[in-house]
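We show some of the complex, not the whole, and keep each chain where it was.
Chain naming follows the written order as A and B, and within any one chain the residues start at number 1.
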Amino acid sequence: MAEFKTTFPVRYYETDQMAVVHHSNYIRYFEIARDEMMVQLGFPIERCEKELGIVVPIVSVECHFRHPARMGDVLTAVARVDRVPLAKMVIKQAVYNQDGVLCADGVVTLGFLDKKSFTPVRCPETVTDLFEKYMNAQ
Amino acid sequence: MAEFKTTFPVRYYETDQMAVVHHSNYIRYFEIARDEMMVQLGFPIERCEKELGIVVPIVSVECHFRHPARMGDVLTAVARVDRVPLAKMVIKQAVYNQDGVLCADGVVTLGFLDKKSFTPVRCPETVTDLFEKYMNAQ
């Protein structure tokens, strides 16, 4: 199991006229946690695209909204990977506020595509290796 | 059954560096279809908030990404309601491109809250009536 966290404040432009964070932004918070995961693994997403020639599009998103985040809140977004990715990568995601209250959680599934042809490929070894090493080091 | 559609072009700011529409925007396209649904029913969402004193937050979102939308595409977003909403409203959603290709589909569940207390209420009769009339007229 590999778990990654990153913390950031709610932005004013993320609020809507209900005076809470617009629900679509949690999908973006989930992405922030995944990008930070790759940074912490030492191989950020833009290097996957440039050096490995793959893109990592979203296959599906599921998100449950539990508690509204508001301006002034400082959020922690979490990405958890339970198994080394093969053809797909399944990521458990959550967003907590500064009091540890769960604001949203869900599951995001990603695929791997050749950057030029947009055809499916397996998760590159460079990436599976990073997850394996990280999980073994836990 | 009540089904509502609305059509709009992809916006440049919705694309990302994969040169496709960023996945979070489909969640927003789903919302566009729901807002248009309320307009077509004759009672737009801002009137729900103002005149009925309720807000309609998202409880959960599920979205499957089927085919990338790109700049130049003209999309049709669909919202379908199979049953008159009670405590919750379940909406089947889809986005098609100009060739009828399914780009994304999913299910969105909404709740009803008192605007001031943010406590759950039932779907207001004004709204259930609109759905009933619409479904009976089909």
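Here is the rule we use: contacts are C-beta pairs under 8 Å (C-beta built on N, C-alpha and C of every residue); 3 or more make two chains touch, one makes a residue touch a chain.
Quick caveat, the model's predicted, so the values are computed rather than measured.
Of 4 total copies in the complete assembly of this structure file, 2 are presented in place.
As a convention for this text, only the chains that are shown with their structure count from here on.
Chain centres here are Cα averages; for chain A and chain B they lie 24 Å apart.
Put simply, chain A touches chain B in their complex at residues 17-18, 20, 23-25, 27-28, 31, 49, 55, 57-65, 68, 118.
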